[in-house]
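One chain of protein is taken out of this complex; the other chains stay put.
Now for chain A:
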Amino acid sequence: MSEPILSVRDLRVAFETRRGSLPAIDGVSFDIGRGEILGVVGESGAGKSVTGSAVIGLLDPPGRIVGGEIRLGGERIDTLPPERMRRVRGRRIGMIFQDPLTSLDPLYRVGEQIVETIRTHTDLSARAARTRAIDLLAEVGIPAPERRIDGYPHEFSGGMRQRVVIALALAAEPELIIADEPTTALDVSVQAQVITLLKRLCREHGTAVMLVTHDMGVIAEAADRVAVMYSGRIAEIGPVEAVVRNPRHPYAVGLMGAIPTLTQGSGRLAQIPGAMPRLTAIPPGCAFHPRCPKVFGRCRVDRPEPIRTDAAPARTGSDPASSSPSAVACHLYDPDAADRPAPAGGEPPVAFHAEPLQVR
């Protein structure tokens, strides 16, 4: 098995506040292999963006890493001094954020910004860097790049700006790209273009991508594997096909049922009662238990650890999915749990019922 590009083990991030230390990320582990796109989904407050910020070392205070480790190509990066981490960012980890306008300086031509990035991280001459910048713009699909390179960000449309940001992220040929909601600010037709571009670049350069988004449709189309986050923990992780078609964790089951799709008719959507708990009031045991239809005694006291669910864990080869197994953090799948309500098999044991409106 080849070494994963990014390896996160038992990552814990806390926000120190006057009311104590709030656990935003609580024991998150995952790997991303070469050329692999890992989708990280969850609702607002699940901790998906914080995970991305922790990996690139840009946690906003008062947030800080309080445990676990992050390795990039085998080298530990969460303990690097800020000055060394600054050289890793941009050079070895590229970043794409939601709003392309805030990632670009409105006062500089886009070419100057790309050339600056290239020259900061490589020893190319100014002339060679400019040629490389034009190549990059061409690669991300900007028409007439030799002319557009001298344009200012406001002269580009939203989709074209996001392409420029992707070119910036690729400038130093990083091993890993963190893309935080890269298509959320774009219209659907442009969003499709950006997803296709991201997938092609990832394949051609062998870049590992951590794709953070709330849009399950984007994940289904772009990602190889997906991690579903809830209350700062990974509820379920596995190949995208398995998690979308046959989710195991009751939260993932509810989430998939709640998403309206184009193919299904217009019946009622499954709904999960309630909302995600606030950081100040994460319930004991499984954080999902107050909303879970399959809750049993142990869920209220015992925090579930990730349980491997793939049949052949020792698979080897070039398959990127094998670098990390599927896992689900739910007591329903623990073979040792004697009092669980239903046997855990391949089938999701949970059915969400669409309850009719209560008339009182």
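As a convention for this text, a residue touches a chain if its C-beta (ideal position, glycine included) is under 8 Å from a C-beta of that chain, and two chains touch if they have at least 3 such contacts; residues count from 1.
What we mean here is this: contacts and distances are computed from a predicted model.
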{"item": "Hidden chain of the complex, named as in its UniProt record, picked from \"FecR family protein\", \"ATP-binding cassette domain-containing protein\", \"Molybdopterin oxidoreductase\" or \"ABC-2 type transport system permease protein\"", "value": "\"ATP-binding cassette domain-containing protein\""}
{"item": "Among A:90, A:232 or A:254, residue touching the chain not depicted", "value": "A:254"}
{"item": "Among A:111, A:159, A:232 or A:325, the residue in touch with the chain that has been omitted", "value": "A:159"}
{"item": "Missing-chain contacts mapped onto chain A", "value": "43-44, 157-160, 187-193, 195-196, 199, 214-218, 220-222, 224, 240-241, 244-245, 254-263, 265-266, 268-273, 275-276, 354, 356-358, 360"}
